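Quick notes on the structure that follows.
Shown here: the complex without one of its protein chains, the others still in place.
And now, chain A:
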Amino acid sequence: MTTTTPPTLAIPGQLLGPASRYQPGPGTHLHESNLHASLVGQVHITQPARALGPAKRLTKITPAPAPAELPTLSVTPATQLASAPSREKKKREVLPEVGNVVLCRVIRITPRQAVVAILVCGDTVLEAEWQGLIRVQDVRATEKDRVKIYESFRPGDVVRAEVISLGDQTNYYLSTTRNELGVISAVSEAGNTMVPVSWKELMDPKSGLMELRKVAQPQ
C-alpha cells in the first residue's frame, strides 16, 4: 500500500496516499492519517524546494526532518472539457484568505475607515465582489495616531492591500502597513491619472498639483 503511487485522476473521497509520505495541498483533506481527495480533478505532486547551494556541515544535532521536506499532493479541477470545447473555461471560485495580497477599489471613506471592494486576489480575478475594510490603524505602521483616512485614500483609488482578518459578517479586514502596499492607481480632482512622487504624495502630471495618499512603492 505504501509503495503505490497516487492516481492521476481523483474523485472526492478517493485515497491518495499516506500522510507520512505526502503533505496535503489544495483539494485534498486528511482522514485517519491518510490523504483523500476532496475535489474532482487531476492529482499533482509538487516536490519541495531543495535548499540552495551546498548544504552546511552539520555541527550539531538537528531534530528530525521537518515535515516541509515531503512532497505536496494537490487536486486541481479539470478546467476545460475536451468534449465541450465551446464551453467557456470555468474558473474555480477563490476566496480571499488571511495573508493574501489583494487589489481593491475604494468605495467610500469615513474618518475611521475606508470601505473597499476586493477585485483581485493573488493572481485571480474574483467572480463575486467581496467587501473589505481598511481601518485607520491599519493604514501605515508608524505614527498610527496621526493617520487621516482622507489623506490616505479617496473613493475610486485602486489599492494593493493585505488581508489581515476574515473580519465581521460583511467585511474582510485589510491592511496597507507595508511599503509595497497602498494606492497604486488614482485620478486627481481634475480627472487625470496621477504619478507617485513620494510615499505619501501623488502628482497630477498635467496641473502639477500634489495630492496626499498612502502610496504603494512601485515595483
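The rule we apply is simple: a contact is a pair of C-beta atoms (placed from the backbone, for glycine too) under 8 Å apart; a residue touches a chain by one contact, two chains touch by 3 or more; residues count from 1.
Please note the rule applied: contacts and distances are computed from a predicted model.
Engineer: Hey, which one's the missing chain according to UniProt: "Proteasome subunit alpha type", "Protein sprint", "Exoribonuclease phosphorolytic domain-containing protein" or "Tetratricopeptide repeat domain protein"?
Structural biologist: "Exoribonuclease phosphorolytic domain-containing protein"
Engineer: Can you tell me which of A:17, A:41, A:182 or A:196 touches the chain that was removed from the display?
Structural biologist: Answering carefully, the residue with contact to the hidden chain is A:41.
Engineer: Hey, which of A:13, A:48, A:122 or A:205 is the one touching the hidden chain?
Structural biologist: A:13
Engineer: Using the touch definition up top, pick the residue from A:47, A:169 or A:219 that touches the left-out chain.
Structural biologist: Here the residue in touch with the unshown chain is A:169.
Engineer: Mind listing the chain A residues that contact the chain we can't see here?
Structural biologist: Against the missing chain, chain A presents residues 9-15, 27, 29, 31, 36, 38-42, 77-78, 81, 84, 87-88, 90, 92-93, 95, 127-131, 166, 168-170, 172.
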